[in-house]
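Excluded from the complex is one protein chain; the other protein chains are retained at their positions.
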Amino acid sequence: MADPLLRVEHLRIEVPTRRGILVAVDDISLEIAPGEVLGVVGESGAGKSLTGAAIIGLLEPPLRIAGGEIHFAGRRIDNLPYEAMRRIRGKEIGAIFQDPLTSLNPLYTIGRQLVETIRTHLDVGPAAARERAVALLGEVGIAAAEQRIDHYPHQFSGGMRQRVVIALALAGNPRLVIADEPTTALDVSIQAQIIALLKRLGRDHGTAIMLVTHDMGVIAETADRVAVMYAGRIVEMGPVQTIVAQPRHPYTAGLMQSIPRIGGPRDRLRQIDGAMPRLDEIPPGCPFHPRCPDAFDRCRRERPALLPAPGTQAGTDAACWLYDPAISGDAITARHSRESGNPGAATISAAALDPRFRGGDGC
Amino acid sequence: MSDLAAPGRPRSVLDSDLVWSFRHSPVAIAATIVAAAIILGAAAAPWIAPHDPFDLARLSLLDASNPPAWLAGGSWNYPLGTDNQGRDVLSAILYGARLSLVVGLSAVILALLFGVTLGLIAGWRGGIVETIVMRIADVQLSFPAILIALLIDGVARSLLPREVQGEIALYVLVASIALSAWVHYARTVRGSTLVERNKEYIQAARVIGVSPARIVWGHLLPNVMGPVLVIATINLALAILTEATLSFLGVGLPPTQPSLGTLIRVGNDYLLSGDWWISIFPGVVLALLILSVNLLGDWLRDALNPRLR
Partner (left out) sequence: MIAFIIQRLMQAVLVMLVIALIAFALFNFVGDPINNMVGQDTNLADRERLRQELGLNDSFVVQFARFVGHAAEGEFGMSYQQARPVGRIILEKLPATLELSFVAALLALLLGVPMGIYTALHRDSWGSQLLLAVSLIGVSLPTFVIGILLILVFAVLLGWLPSFGRGTVVHIGWWTTGLLTLDGWRAIILPAVTLALFQMTLIMRLVRGEMIEVLRTDYIKFARARGLSNRAINFGHALKNTLVPVITITGLQLGGVIAFAIITETVFQWPGMGLMFIQAVNFADIPVMAAYLVLVGSFFVVINLVVDLLYYVVDPRLRIDRERVAGV
């Protein structure tokens, strides 16, 4: 990617505990282009929220960055002193969190909270700041902003509150916003609105968004690219259309398969057996191998790096030994054929001979 | 942003976590040592005290008002000095600590029994019983505990004829302190009961037909005892403090059966004339005892608090 806005290289986040040092995020690298929406998807505990926290410099001790670098707009930011990082927060990088009710101070009006934020980043007087605040509220879709600006947070509904939160995050006109599960705490009907709002605002202001969520559906609608995280690592990354249509990593495939579809054969809900391992129980090699139907010997020993997955658009990578160029193309073809339920004749012999492939149900 | 651990197999680590936390907390260890030293010393008072401070026959006025051994005029026969009647301060402290602990522990146990029972009943039965108990608790909590203990004690004394007062002062004292302290147990237990009551294992027991009494005592009780332990430890420090205060004020244990508080009271009269050791040493021991129990209670509360892990 040419001149990315955000570049994370080999980020590693650790936490010292009674039982030793646990690694919560283990060597992840990603990039976000200006104005792009990068979705970061994964189960609870996969490390996606921590990544966002590390980027904006709000990792809570004892969590700490133990390795890697974070670059923003060409400048390294992970090792900045507190005050320098503070100036970046809100002005260059903003953040939105999950629960809009607890994100707002219940004792202050939203107007006061908005004006305070605006005046922190822009050198304007109180009147001008208030005008800008009203304009912001209008932009996020709050009607009668002139009156409502003097209301307290508990006087707003959940969806409205999240709009206020978005307005606050955008008050300093940041170039990147980290949205950590922005719709999880909201009603389904409101979720779509908020997502649409985020998308529109991002486009209008040219703001890049790092959208962290466990909801693949939201990603499919909103993101340009997506990174799939599992047990603190990125297992697949690429353009969203490709990943949704042709997931390469067995985990991503499992995720897509477990989304119930309207129409189509009525079947048992598919799921991935087992659960993501706890931080102190991450297996050696590929962390997904205990649950992976395609696991073979190497998977248990060596951790796979992100490798380009052939047969896809350029830019899709998967951390899976299946895509090691050394492995015969037959194996991969066989697997893909299996997924699409259409075994070609040429592949049956390969599958029959190779002990690595068990027949039976797909991933 | 700290969703580190996904659900996994259950760990039976409450004990080992607690022990680990203890072994790594120098404060907790130091506090335990100090408290244990005082408690053991007090318990063994009849055997290890160099003199018997209550044996009037053996008191000698010639030895009265001796300063501690390391000062001029003192002797190692009376390591911490003697009071105005010739009683050995060290022995008096040992016996006094004994009484302070007996009163404190009894009061705590009594308050615990009373409070936990009421809390269980209130939480289990709900309805008007719960309302009444909680209202009374609320009202009582609007008064400082010491005041309540003082009032109950003072009033009880006035009701009793003077001759009996000395003998049953101990029981009256224990009852007053216990009555001032039951509220915390009741409220906590009632809260926990309300939570546990709706859990599946209790509902299952009810469905099976286990009698309510067995459910409450056998199933509910073990699960609500955790916080009770913390309260009891902190309460112990408070009970000892309350007893000492009441005795100091003259409405606790009498000089014939002195606790540490009584000793301080008696010694206070001689403070201004320079015989400071009569009240200061009991004061130091009392302070150490309360401090160490307080520290243990603090540590226990932090160690058992799931949010701080």
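Structural remarks
Here the chain labels run A and B in written order, and each chain numbers its own residues starting at 1.
The definition used in the following text is that a residue touches a chain if its C-beta (ideal position, glycine included) is under 8 Å from a C-beta of that chain, and two chains touch if they have at least 3 such contacts.
The shown structure was predicted, so the numbers you read here are calculated from the model rather than taken from an experiment.
Checked against the full complex, the candidates B:Leu40, B:Leu113 or B:Val155 give a single residue touching the omitted chain, namely B:Val155. Among A:Gly141, A:Gly172, A:Gly232 or A:Pro247, only A:Gly172 touches the chain that is left out of the view. If you put the hidden chain back, the residue from B:Leu18, B:Leu291 or B:Leu304 that touches it is B:Leu291. Within the entire complex, the positions of chain A that touch the omitted partner chain are 56, 58, 86-91, 94-95, 97, 99, 102-108, 116-117, 120-121, 154, 165, 168-169, 171-172.
By the touch definition given at the top, chain B reaches the unshown chain through residues 135, 138-139, 141-147, 150-151, 154-155, 157-159, 184, 187, 231, 234, 237, 241, 244-245, 248-251, 261, 264, 268, 271-272, 274, 276, 279-280, 283, 286-287, 290-291, 294-295, 298.
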